[in-house]
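Before I ask anything, here is the structure I am working with.
One protein chain omitted, others in place.
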Amino acid sequence: MSNEFIALAVPALLLLSAIFILLFGFSTHYTKNRGYFITLTTLFIAFILSANGVGQKYSIVILPDIFNSMIVYDTFSATFISLFLLGGFLTLAIAKSFVDKTNFFTHESFVLLLFSLFGMVILSMANELLTAFIALEIASMSVYILVGLNKNSLKASEAFFKYLLLGSFSASFYLLGLMLIYAQAKSTNLDVIAEYILRTELHSQLLIVAGSMLIMITIMFKIAAVPFGAWVLDVYEGASLPITAYMAGVFKIAVFAFTLRVFLKDYITFEAVYDPLIIGGALVTMFVGSLLAVIQKSVKKMLAASSVVHSGYILIAFASIGEATSSAASAIMFYLFAYFISAIGAFGVLSYISKGSDKLINYDDLDGLAKTRPMIAASLTIFMLSLAGFPSTIGFIGKFYILTSAIEAGYTFLAFFGVLSAFISIYYYFKVIAHLYFKEAGHVEVHYGYKVSLAFIVLSAVVVLWGGVGTSLLLDIPGINALNELSRYSIESLGL
Amino acid sequence: MRSLALQNEILFAILALVAIVSSIVMISAHRPIDSALSFIVTLISVAALFALVNATFLFVVQIIIYAGAILSLILFIIMFLNIKDENLPDEKHKNRWLFAISIIIAPFSAILIDLIMRSDIAVHGVVREGFGTIKDVGLTLFSKWVLPFELVSILLLVALVGAVTLSKRSE
Amino acid sequence: MLKSYMILSILLFSIGVVGLISRRNIIVIYMSIELLLNAVNLSLIAISADLADSSAQVISLVIIAIAASEAALFMSLFVVLFRNRASLDANLFDMLGNKNER
Amino acid sequence: MSVLSAIIFIPIFAAIFLFFVNLHITLVKIVYMLATLTVAYLAVRLYIDFDASSSMQFIEQHAWITQYGIKYHVGVDGVSLGIVMMNALLMPLVAIALYKQRDKRGYWINLLFVQGGIMGAVLALDLMLFYLFWELMLLPIFFMIGLFGYGKSNFISMKFNMYTIFGSLMMLISILYMAVEHKEQFGFYSFALDELKNITLTTSESLLVFSGFMIAFGIKIPIFPFHTWLSDTYRSAPMGIVIVMSALMAKLGTYAIWRFLFTLLNETSQELAPYFIWLGLFGLIYFGISAISQTHLKRMFALSSASHLSLIVVGFYIYSNYGLIGSSYFIVAHALSSAAMFLMVAMMYERVQTYTIESLGGIAKVAPLFALFFAFFALSIVGVPLTAGFVAEVLIILGAFEYNTAIGFFAATSLLIPMLFMFKTISKVLYGETNEKTKNFQDLRAHELLAVIPLALLILAMGIFPNYFIKKIEPTAKAFVDKKEAVYYE
Partner (left out) sequence: MSDNLLLTLFLLSPFLSAALIFLINLLFKNAKQSVYTFLALSGSGISAILALYISYHSYFEKQIFSSHLFTWLNIGDFTIEVALKADALSSFMILFVAPVSFLIHIYATGYMNRDASYGRFFAYFNLFIFFMFLLVLADNPIIMFIGWEGVGLTSYALIGFYFGDIQNTYAGNKAFIVNRVGDFGFLSALMLLFLSIPSGGFGFSNIFLNLAEIEPFTLSLIAFLLFVGAMGKSAQIPLFVWLPDAMAGPTPVSALIHAATMVTAGVYMVARFAPLYNMAPEVSLFIAYIGGISALFAALIATKQYDIKKILAYSTMSQLGFMFMALGVGAYSTALFHMFTHAFFKGLLFMAAGAIIVAFHHKQDIRDLRGIKFPKIFVMMAVASLTITAIPPFSAFFSKDAIMGALYASGHIELFAMAFISSLLTAFYMSRMMFVLFFSKSEQAAKESPKSMFYPMMLLTLLSVFAGLLNMPELFGGNLNFSHWLNLADKFYTIPHAKEWALMSVNTFFIALVIYNTYKKYAYTNEIIVEKNYGWVTNKFYIDEFYNKTVVVLLHKFSIFFDKKISNFLIDEKINLTALAYLKLGKIVSIAENGNVRFYALYMLIGVVSGFVYLYLLLGSVL
């Protein structure tokens, strides 16, 4: 299979499947289960397809004549695409009970999920600002709607409202930025812009600097960096758990995928200009995020707030990209993977035990789970440890790379603050563990069913552990080294 | 030629003034219907500004889609929801807010304007015949921008699906 | 001429932002967002004219399409919100947030 | 897999096995005993095979995270051998003594886990590997306190956790900093102890790196003023973990100072040594005096441990043959004594359900064997002659006097201070009239004797024939002192 084929086949598959379900949904033969399995199968096939493209180093401009070099398929995008698809697959697989128990999860939901994945796929391949924007909008709008799916729920509607309003607001900043860049560079293609920047002096790049700044603001909004991320707690709270998992685990990574590309191609020349801003953003984000996470009473909101903190960590690596390009960039890749699998797992567990109800999972709801459901509790513990960056989990390795790259870039103090917020994060993550294990069960034993969901949760937990200690010494399964290689290839395929 | 340029500038000044004033009225009017009406004025003056620089196709699109479709939609919604005056939010501190936010945003605008003034972005390209016509735009669209065009269609589909999903009464 | 257009566009954009934040009426807020997009379009057209290249016009065409899709979503939002609360006051929708945590 | 890896991983795998396989509690205990006894056997073999004429041996190395030069790199030398032995010996003994008291699977799983963690941390020669185990051993302690602790165990386990992780994270930054420096100076990342020591740091850098490490170790030990987690944690923790903490984990902190700080930042350590010696001496006296007014047995012994650990820190920082050998000997001696002492306290608690000193008395009358061992272990903590602690204290004090007479005198107060509380405790607990609680005090049972007798014999053997044991440490100490001289004369 040629890579070019994969690059076209994956989005096409997603699109076709989406449209098929959309139409099929009106048929009487449609049942929720069928829709569910069609979606799962699509995602699985697409994942297998895209995973094929992972592991070698290449970079192909897709149909340059037709698409005018607007999308590029390289290891970088292949890796991310596989991640999205895997993420979508895992979210859906774990959320079986949610899909079954709720009546608002109609066939349109599957369609929107597939559309949003389609948007992300394009986003990760986009090499042009407008294409990226539209892809981002496709993904965002699908997610907006997914958030507001449960229109009987006031909370969901409110979350939808906030997300949509602020999202549109931030999108207009992106467009303003795009306009300014276009005004100066006369192009929206990343390569052309990069070439323009290299060619000219700073005083004829003023609008590019300002425009990039505006685009960065949109990105900051999407990754919920402070002060642009005020929405995140509310929206995560209002959305149903699988959707939250999807947003935290998949959508955020998609944004980062695009960000990383833009950064490595264009921003890197303005590194001196943006570094202080990103550093400031990282510090504020980590600080405020951990403040918010500490006071939350519900696990879901805590995870939401902590996802802000994780954005802060990634910003650290972004700040270090200029000085320690390759290590920082691959650190981001690795960290994203680490965060992705841990967050999907954590939210997945929550959605598994919430059984589709829209109630918040409070800390108290976890009491005594270790007694009744040891495997679930153990998995959740592992996810928490990973999010907290505890050694022997993948989260630690991710944090390790990020901190190393920060120190390598000379930002030791930034690493120090990162560590400090990791320290604070210990509190709220371990609080979950404490509730799981130390409190007496407040409720009677519940039968959750859905062995498949459980299996995927446990599988994610195993991956988290293996990503923390895995070595080819022990078993012939790719471990940390392989992941590392992968992220390095991805970064190198960007042609740096 | 000079007189044409001058004429253009005068026209621009008038249209700009109309656009700004009407947009200010739009954001400060109490009743949404007033806002919508003044917004139409803004949109039309913007459309006129399009026309001023030969973007005839976009002028038409602006009038049809914005002033026509979207604004009608807004008006329709306002009517449809039958929002009465007493249902409107009681915005006691509206003017304070407007003032405060204007102050806050002033540096942003000032900086951007300053940056624009400083940069030498204008290339004064020579406008060829038929520039901005539907043919011209269409050729560009289907030669260079096929992908965004296709993607936008998907975006619209998404919005459509979403609007239907959300608006239909749940069974 | 280009710079005048851009300055006007920045001014309109700012006015849009002011309206977006200051107003409680969601419909006005929505119109402010549309104003933002329009402001961007204005500049793009001017750039296009200056460059004598219709690419920027295509971009603004796309932006108009995006605005249309946003419009669709906002319309359904109005419906949903009004159905829930019988009001379009942005301030009323603050059920989420940290009030209950304090 | 070499013997060291086996020692590290047998308990960990046993723990994982027990976690996944839901066995009956008796079987759990049997598996526990099998695993720990295997480890003990391997450790004894290790001790016998240990070549007393060289320092680091049994080295095993594998690549782990290649891009960052992180290796699985373990080895044992004279100083770590002691901790390995203690860890291997104490675990089965603890189980023998306590097996009737604990019928929860988690208890034994966590103990196994912590054993593996400590083994790994002691044997690791790669900083990342060390960090991994250093953190890993924390987890079972957290669980143990939370699950089986007393009082506000929830809060206390969290507090303990936060304290120690704070230290670890500071250390992490230091480790990373050194690795990056290594890359900048030699072109590749490395976390190996013997490669990282080659890097050169400016004074302020090395000070910062040093403090990162020192905070971690200082909290674990604990040294003043990082000690405030101590007494609550000890009071709340279940006995198995108290023994692990006082006998092994705290020692690991002092050991790590020597192993890592002195190797990596030799010059800085030597420059700062006087401050830490004084801090240690202050801790010795401070904790000792704090212990006097304690009414809770575990708290008291916690402070007493802290006091002695401060002395061990002093011994290491003296930077001499005597200090080092004394301290490493003291690590072992104190591990034995404090573990035994806490075992006795655990047995006592099982019988009287109280830890309050005031509510006890007259046990010697009804339970002579218990009294005998209690008093013996208490005295061995005080360091009376013929016990192991005496030898160690003499060596440390000798080193202290060699360093500076005034410091010598302060170090020698370790003869006095523990007595002040220990004798009061012995009197109050064992002597006097029996009361309601103690009048039916059952004497030691066979399995309890089985646990404490080896400890007592070992303490005596190490006190009477220290030379046999010290010979294993000496080459390590010699290598260390030679290195110190080298730095000194450069």
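Chains here go by letter, A, B, C and D, matching the order in which they are written, and residues are numbered from 1 within each.
Simple rule for what comes next: a contact is a pair of C-beta atoms (placed from the backbone, for glycine too) under 8 Å apart; a residue touches a chain by one contact, two chains touch by 3 or more.
All figures in this text were calculated on a predicted structure; none of them were measured in a lab.
**Q** Who touches the missing chain here, D:N87, D:Q294, D:S310 or D:T438?
**A** Hidden-chain contact among the options goes to D:Q294.
**Q** Among D:V44, D:L386 or D:L457, exactly one should touch the missing chain; which is it?
**A** Among D:V44, D:L386 or D:L457, only D:L386 touches the chain that is not shown.
**Q** Among the options D:I30, D:L416 or D:L457, which residue touches the chain absent from this view?
**A** Looking across D:I30, D:L416 or D:L457, the contact with the absent chain belongs to D:L416.
**Q** Touching the hidden chain in the complete assembly: which of D:F58, D:Y72, D:F260 or D:Y286 does that?
**A** Selected residue, touching the omitted chain: D:Y286.
**Q** Considering the whole complex rather than only what is displayed, give the residues of chain D touching the chain that is not shown.
**A** 225, 227-228, 231, 286, 289-294, 303, 321-322, 325, 361-362, 364-365, 368-369, 372, 379, 384-386, 390-391, 394-395, 397-398, 401-402, 405, 408-409, 412-413, 415-416, 419-420, 423-424, 426-428, 430-433, 465-467, 470-471, 474, 477-478
**Q** Under the stated touch rule, tell me which residues of chain B contact the chain that is not displayed.
**A** On the chain B side, contact with the omitted chain comes from 101, 104-105, 107-108, 111-112, 114-115, 118.
**Q** Taking the full complex into account, what residues of chain C touch the chain not shown?
**A** Per the touch rule, chain C residues meeting the hidden chain are 17, 20-22, 24, 90-91, 93-99, 101-102.
Operating definition for what follows: only the chains that are shown with their structure count from here on.
**Q** Centroid from C-alpha atoms only, then distance chain A to chain D, rounded to Å. What do you get?
**A** Taking the mean C-alpha position of each chain, the two centres sit 43 Å apart.
**Q** From the C-alpha centre of chain C to that of chain D, how far is it in Å?
**A** Computed from C-alpha means, the inter-chain centre distance equals 65 Å.
**Q** Hunt down the residues of chain B that sit against at least two other chains at once, touch-wise.
**A** 112, 116, 121, 123, 144-145, 148, 152, 155, 158-159, 162, 164, 166 - these are the residues of chain B that touch more than one other chain.
**Q** Residues of chain C touching 2+ other chains?
**A** Within chain C, the residues that touch at least two other chains are 2, 6, 13, 16, 47, 51, 53, 59, 62, 66, 69-70, 73, 77, 80, 90.
**Q** Could you please specify the touching residues of chain C with respect to chain B in the complex?
**A** The touching residues are 1-8, 10-19, 21-25, 27-28, 30-32, 34-35, 38, 41-42, 45-55, 57-62, 64-73, 75-80, 82, 86-92.
**Q** Spell out the residues on chain A that touch chain D in their complex, using ranges where they run on.
**A** Touching chain D: residues 378, 385, 390-392, 397, 400, 403-404, 407-408, 412, 415-416, 419-420, 422-423, 426-427, 430-431, 433-434, 437-439, 469, 471, 473, 480-481, 484-485, 488 of chain A.
**Q** Within the complex, which stretch of chain C touches chain A?
**A** Residues 2, 6, 9, 13, 16, 20, 26, 29, 33, 36-37, 39-40, 43-44, 47, 51, 53, 56, 59, 62-63, 66, 69-70, 73-74, 77, 80-81, 83-85, 90, 93, 95-98, 100-101.
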